[in-house]
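These notes are about the structure you will find just below.
The other protein chains are all here in position, but one chain of the complex has been omitted.
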Amino acid sequence: MVEELKEKVFKANLDLVKHGLVIFTWGNVSAIDRGKGLIVIKPSGVSYETMKVSDMVVLDLDGNIMEGNLKPSSDTPTHLVLYKAFPEIGGIVHTHSTYATSWAQAGCDIPNIGTTHADYFSDAIPCTRPMTKEEVEGDYEKETGNVIVERFKELNPVHIPGVLVGNHGPFAWGKNAAEAVYNAVVMEQVAKMAYISYGINPQLTMNKYLITKHFERKHGPNAYYGQK
Amino acid sequence: MVEELKEKVFKANLDLVKHGLVIFTWGNVSAIDRGKGLIVIKPSGVSYETMKVSDMVVLDLDGNIMEGNLKPSSDTPTHLVLYKAFPEIGGIVHTHSTYATSWAQAGCDIPNIGTTHADYFSDAIPCTRPMTKEEVEGDYEKETGNVIVERFKELNPVHIPGVLVGNHGPFAWGKNAAEAVYNAVVMEQVAKMAYISYGINPQLTMNKYLITKHFERKHGPNAYYGQK
Amino acid sequence: MVEELKEKVFKANLDLVKHGLVIFTWGNVSAIDRGKGLIVIKPSGVSYETMKVSDMVVLDLDGNIMEGNLKPSSDTPTHLVLYKAFPEIGGIVHTHSTYATSWAQAGCDIPNIGTTHADYFSDAIPCTRPMTKEEVEGDYEKETGNVIVERFKELNPVHIPGVLVGNHGPFAWGKNAAEAVYNAVVMEQVAKMAYISYGINPQLTMNKYLITKHFERKHGPNAYYGQK
Partner (left out) sequence: MVEELKEKVFKANLDLVKHGLVIFTWGNVSAIDRGKGLIVIKPSGVSYETMKVSDMVVLDLDGNIMEGNLKPSSDTPTHLVLYKAFPEIGGIVHTHSTYATSWAQAGCDIPNIGTTHADYFSDAIPCTRPMTKEEVEGDYEKETGNVIVERFKELNPVHIPGVLVGNHGPFAWGKNAAEAVYNAVVMEQVAKMAYISYGINPQLTMNKYLITKHFERKHGPNAYYGQK
């Protein structure tokens, strides 16, 4: 059905380990074939060391399993909500990477205080509000997606390709699985540097026009970074 | 006598090195065969690089050496107390892993402030009280076990599979040696993230119902994480 | 034209990865052949894993491409300004290394508080002032070079072989590409240690005569460190 996409999602999941973003089974990557309306995602709780391409699970947008013998990631309903709400995105990553998760546990947005951040995110990396008891005890993983979407009501998910779910951890996304992994690495690195920077100078500031400059150097019609 | 268990304890000890939890000889893993009443534990002060399966020491629950030519870990009396007090556990790990030990040195419980923590521990990771002069100068390693057991008087060791011994370091446990190592890795990772999170926001909070949700997602009758 | 220099610049770029100073394509090294008036620099946005010696771009001091099929690093105008302003230097490195970048984001000079720092830098590692809106929206990368030069108006770039560009990250230099990489590693290491030291004791001090002693032990007419 979507063999090539399964290969890419498989590889993207292993890249999380390579980049030091996950230990054990604490992360998952998915991607979507918008034409076919099919999503490929990591199976739940399967070790990265023994996982095979054929273990990837294929679902439709309603969460029905179309291919695969394993249960999909328990976070699948969150991924489905995001694919429906953000039609521009093609891949999603969830991890418990150390520094991004620490900001999520702190319940704080990661302020945009450097060009490393501004090269990929046009503003702060937002943190969701605490989920209510009803949301947590109801359809929890779906509601997790909903609080992310709520947080992006006035934000552009293409310009801000990631979020912190409060007390939980980061989700990142991109036009495909590889770009979502890339953005997850960026989030972890800027989370670490922001933590250190505020330790040095709690009163630090950054001018908005420098953020805009760097974001537009890499994105949009006037981008001039790289070989394109 | 317990060849298979010796293999598993040997491997679990090496896994401590692989996961970066120990340097030199600063850690030990044991496991118990409840049916036979036999415990297998790492020998004292033996390098992980040269250690062999046959170096594992087999003891009964009173600490009598039943097999092996080396002295058992100097922490053996602590392990024995825990196996007797917590009949549900099958493996124990002790390390001086960096962040968990730092919390132990600080004399503080690690608050449950994120889903990574809540996935494996139903509450804070407790820290024991300071040991008295009599306890330290008496049967020290046995008393170390006793202060852990005292700390769990109103706690469930299956739901909270680890502890910090004040000014010393972490002990973790599980249904077998491998799960004990797993929980030791979890403790180190949540210890690191809690340290960073409080550096970002000393006033952070987490709702109890989110802790419960995550713990029960992985444990108990309604668990739905993984392939089981 | 400058084959040997291309080899050296290529190797110096890979050394950034080896020393853990860059992830993805977040860094670049250049070197200059003063006799021929030619600069060799990394191409823009090319992965270190697939990059070849022949990908290096050769430019004159006005930025005209003399050899190579790829676009040069987007930071090239900054390098050109520095080569013109600092005639003693032969190689330049730019990275987003974690701790140096964190100090840059904090907008603070790295104070000279230890002999590790003083062995290579005769004073604090300076941070540039915030760039104006006009500078950022104008010829941005060239203006980045200009604010560095402005910061060095009363500083000696041979005695202080590096700078932090505010909200951005470190530039380091040296008599050639290899020495520039060396100094970039020094900056990252002293940035990390200064961060930790101030966490331990915000009131720490260092005597100027100890700084001078260490700098002159390794540099200048009375140097006696090493085999020369």
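Residue numbering begins at 1 within each chain, and the chains themselves are lettered A, B and C in the order written.
Keep in mind that, in the parts below, contacts are C-beta pairs under 8 Å (C-beta built on N, C-alpha and C of every residue); 3 or more make two chains touch, one makes a residue touch a chain.
What you see is a predicted model, and the numbers here were worked out from it, not measured in a lab.
Could you tell me which of the visible chains the hidden chain touches?
Listed by label, the shown chains it touches are B, C.
Which one touches the absent chain: B:Lys133, B:Lys153 or B:Lys228?
B:Lys133
Consider the whole complex, including the chain that is not shown, and state which of B:Ala85, B:Ala106, B:Ala124 or B:Leu155 touches that chain.
Spelled out, the listed residue whose C-beta touches the missing chain is B:Ala106.
For the chain that got dropped from the picture, name the residues of chain B it touches.
These residues of chain B touch the chain that is not shown: 23-26, 43-46, 70-71, 74, 96, 98-99, 101-108, 130-131, 133, 136-137, 140, 167-169, 195, 198-199.
Which residue numbers on chain C touch the omitted chain?
113-116, 182, 185, 189, 192-194, 196-201, 204-207, 209-210, 213, 217, 224-227
Following the convention adopted for this analysis, only the chains that are shown with their structure count from here on.
Please report the smallest number of touch steps linking chain B to chain C.
2
I want to confirm something about chain A and chain C. Since they are copies of the same sequence, is their interface symmetric in residue numbering (over half shared, so same) or not (under half, so different)?
different
Give the rotation angle, in degrees and rounded to the nearest 5, that superposes the C-alpha atoms of chain A onto those of its identical copy chain B.
That rotation is 90 degrees, given to the nearest 5.
Using mean CA coordinates as chain centres, what's the gap between chain A and chain C in Å?
That pair's centroid distance is 33 Å.
Which positions in chain C touch two or more other chains at once?
Not one residue of chain C touches more than one other chain, so the list is empty.
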